[in-house]
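As you look at this complex, bear in mind that one protein chain is not there, while each of the others sits in place.
== subunit A ==
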């Protein structure tokens, strides 16, 4: 008998495209406070992303990978975490790491500054993983250590659709499954790995179904439905904390923009047509529709939030642009706890060269 994958892994929606609540069982868990918290963070992250792209256009930062369109998946999942949980983001997951870390220092990484990689005080946020899927075995290992220490901390690891073709995706999920490690593998299927569409990436119908191979829960959600992202991540984290092992979540979403500011998506897809279609499904518009339909919308509050968010982003940019200059010692000082003699010698020679010592 042929199994019906789409029936086994339906796209979970709590909120429909028009903001209607499809799964009414969540209604008692969604109030105005929660909706407003989500809304504020979504518009804030979009403003951040747009600002970052503008900064790049103006030559004020370097290459930047935008995430516009993916805010609900990232913000919803990040808000589901406990304060001391672990997060392993990729280079496109700043909405997740800023939401969880409550800090904008990451922006400086795109201005060539190592400081952008540092976790905010007290936060277990690893620097963005640049090589694809390699963070997934790390996430399994961090979770294995949590289990070893009987810690209640859970782990969330982000990755894209292209990452599922890498060996480390499978090695990471297999390790987590074999050792029943408390980790949530949170996939954002934005349907493109640079120019390669998902149908050229895999012959499977879904990413969620890859969970079958590891005997772990696999859930496919509408990644532009912030309620689905939030509540399904919460459930997966709860399973992890209860000793029920890892989960795989596939959040189906869309990136409106380019892979990075160095990429031109018009070369590989009809941007206008595609984006018009996907704007109907925009994560922020959908939440707005929901709020209006449920009497949670207040035009004055919305305006206030917009202002508040603008100030916050301006503050982040100011923070970036008032950083003290990069310290040349950083080139040499963090390879080992104590530098080896070649590094000490190379540092001394170079610093003397800079000072004009001959």
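FYI, a residue touches a chain if its C-beta (ideal position, glycine included) is under 8 Å from a C-beta of that chain, and two chains touch if they have at least 3 such contacts; residues count from 1.
The working rule: contacts and distances are computed from a predicted model.
Considering only "Fe-S cluster assembly ATPase SufC", "Pyruvate dehydrogenase E1 component beta subunit", "Quinol:cytochrome c oxidoreductase quinone-binding subunit 2" or "ABC transporter permease subunit", the record for the omitted chain gives "Pyruvate dehydrogenase E1 component beta subunit", by its UniProt protein name. Note that of A:70, A:90 or A:134, the residue touching the chain absent from this view is A:134. Across A:22, A:47, A:118 or A:351, the residue that sits in touch with the chain not pictured is A:118. Touching the missing chain, out of A:78, A:126, A:216 or A:313, is residue A:126.
One chain of the complex is left out; on subunit A, the residues touching it are 86, 114-115, 117-119, 126-127, 130-131, 134-146, 148-149, 167-168, 171-172, 174-175, 178-179, 330, 334-337, 340-342.
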